[in-house]
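The complex appears here minus one protein chain, its other protein chains still in place.
Up next is chain A:
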Amino acid sequence: MKSLMTLCFVLTGLFLKAQPVAGYQVGDIAKDFSLKNVDGKTVSLSDFKTAKGFIVIFTCNTCPVANAYEQRIIELNTKYSKLDYPVIAVNPNDPGVQPGDSFEKMQERATEKGYAFPYLLDPDHLVTKRFGATKTPHVFILQKTSAGNRVSYIGAIDNDTEGTNTGRTNYVEEAVNALATGQKPATSTTKAVGCAIKWKKS
């Protein structure tokens, strides 16, 4: 009886095991990737010869939190691509689960909003899982070093999702400003509420 109960618990444990959230930690070197952009071309980090780093943002069309941040993401790219820290947006959602995040819908969105940065599809969540992204929006700032692209910040864009607090702390801006001046970001990890990634149903 006891072993049966133990077995039940073990099975329950396996059954309820959440998606792996290992992913990158601050300080890790991020592997390059090749993902399809909304213009049909493949994008890799190594394509950006002059970049000093990247603001990689897992975001999507359909999450209301991501929508609330869309304009701020566009502005981050405008401001920081000039400093050679461009935005690279990756849609981590499975279009089978979330039809509003299909490749065609991504193309529509990017055109409509005039995205000046790549908006990439990650069909089998390979890059999403490697990074350890769990939600949209979820930011990973990378800094190009001789050892590779070092993860220098993981977390939120700022602490004001609603966009009503003029005294907000702009985490991503502060982190990139620090990196651009050769310093370590004072805050390298933050947390914020976001939409769970829509994983492919196995």
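We adopt the following convention: contacts are C-beta pairs under 8 Å (C-beta built on N, C-alpha and C of every residue); 3 or more make two chains touch, one makes a residue touch a chain; residues count from 1.
The definition used in the following text is that contacts and distances are computed from a predicted model.
Q: Pick, from "ABC transporter ATP-binding protein", "Redoxin", "Biotin transport system permease protein" or "Na+/H+ antiporter subunit D", the protein name that UniProt gives for the chain of this complex that is not shown.
A: Missing chain, UniProt protein name: "Redoxin".
Q: Identify the residue among A:Ser81, A:Ser102, A:Asn159 or A:Asn177 that touches the chain left out of the display.
A: A:Asn159
Q: Determine and list the chain A residues touching the chain excluded from the picture.
A: Spelled out for chain A, the touching residues are 9, 12, 15-16, 18-19, 21, 64-65, 134-135, 138, 156, 159, 161-162, 164, 190-198.
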